[in-house]
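Coming up: chain A.
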Amino acid sequence: MDNILNQIGIENYIFLSVILFCIGVFGVLYRRNAIVVFMSIEIMLNAINLLFAAFSTYHQDAQGQIFVFFSMAVAAAEVAIGLAILVSIFRNMGTIDVGNLKNLKG
Partner candidate 1 sequence: MDTNLVLVLLLAPFLGFLFNVFLGKKAGKNVVGIVGTLSVAVSFVITLYLFANASQEPVVINLFDWISIQRFDISFGFLIDQLSILWLLFVTGIGSLIHLYSISYMHDDEKMHSFFAYLNLFIFFMIALVIGSNLLMMFIGWEGVGLCSYLLIGFWYKNQNFNDAAKKAFIMNRIGDLGFLIGIFIVGSLFNTLDFTSLRTTIESAKDVSDLWIAIAALALFIGATGKSAQLPLYTWLPDAMAGPTPVSALIHAATMVTAGIFMLTRLNFLFDMAPSVQNIIAIVGACTALVAATIALVQNDIKKVLAYSTVSQLGLMFLALGLGAYEVAVFHVITHAFFKACLFLGSGSVIHGLHGEQDMRKMGGLKKAMPITFITMLIASLAIAGIFPLAGFWSKDEILMTAFNHSNNKALWVVGSIASIMTAFYMFRLIYLTFFNSFRGTEEQKHHLHESPSLITVPLIILAILSFVGGAISLPGHSWLNDYLAPLFTKVAHEEHTLGSTEYMLMAIATIGALIGIGIAYKKYLKDNTIPSEDAEITGLSKVLYNKYYVDEIYDSVFVKPINLLSDLFREHVEKSLSALVFGLGKVTNEIAIQGKKAHNGSVGFYLFAFVIGVIVILTYLFLQQFFI
Partner candidate 2 sequence: MDVTTLLIILLLGAFATYFSGDKWAPKVALLFSLTAFAGAICLLSQYNLGNEISYSKLWIAKPKIYFALQADGLALAMVLLTTALTPIIIFSSFGNTYKNSKAFYALIVFMSFAMSGTFLASDGLLYYIFWELSLIPIYFIALIWGNGDAEERKKAVVKFFIYTLAGSLFMLIAFVYLFQKAGSFLISDLTALNLSSSEQFWIFMAFFLAYAIKIPLIPFHTWQAKVYQKAPTVGTMLLAGIMLKMGLYSVIRWQLPIAPLAAKEYMYVFIGLGIAGVIYGSIVALKQKDLKKLLAYSSMAHVGLIAAGAYTLTLDGLRGAVLQMIAHGFVVVGLFFVAEIIFRRYETRKIAEMGGIRAQSPKFTSMFMILVLASVALPSTFNFVGEFTVLYSLSQVNVWFAILGGTTIILGAYYMLKMFQHIMLGETNAKLFADVTFNEGLALVVVIAVLFFFGLYPKPIMELITPSLENILTQINRFN
């Protein structure tokens, strides 16, 4: 079986992941809507997952893919908790604008 990286090159996967990751970071910084911020974080995690898969192929090793499962489990757990917190914030404050979280400062 041919290694796909011979055609595409690991660098391209890295660049793709890096840019995707950076877009995620950008989203976190750029948006105030908490849901979108969550989504941005998911994008970051996905970028990493993709890179894991690419490295897995690179090393011809399944561990990378195993790690992706864990990462997905973590992502799922995080989102669950994040949304639970979000809901209780929405209930208390009526907004999910991150910029409004300024009770604690100084």
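Throughout what follows, a contact is a pair of C-beta atoms (placed from the backbone, for glycine too) under 8 Å apart; a residue touches a chain by one contact, two chains touch by 3 or more; residues count from 1.
Candidates were picked such that all candidates are chains of the complex that A comes from, given by their letters.
None of the values given here were measured: they were computed from a predicted structure.
Within this complex, chain A touches only one of the listed candidates (1 or 2), namely 1. Chain A contributes residues 25, 28-29, 32, 98-99, 101-106 to its touches with candidate 1 in the complex.
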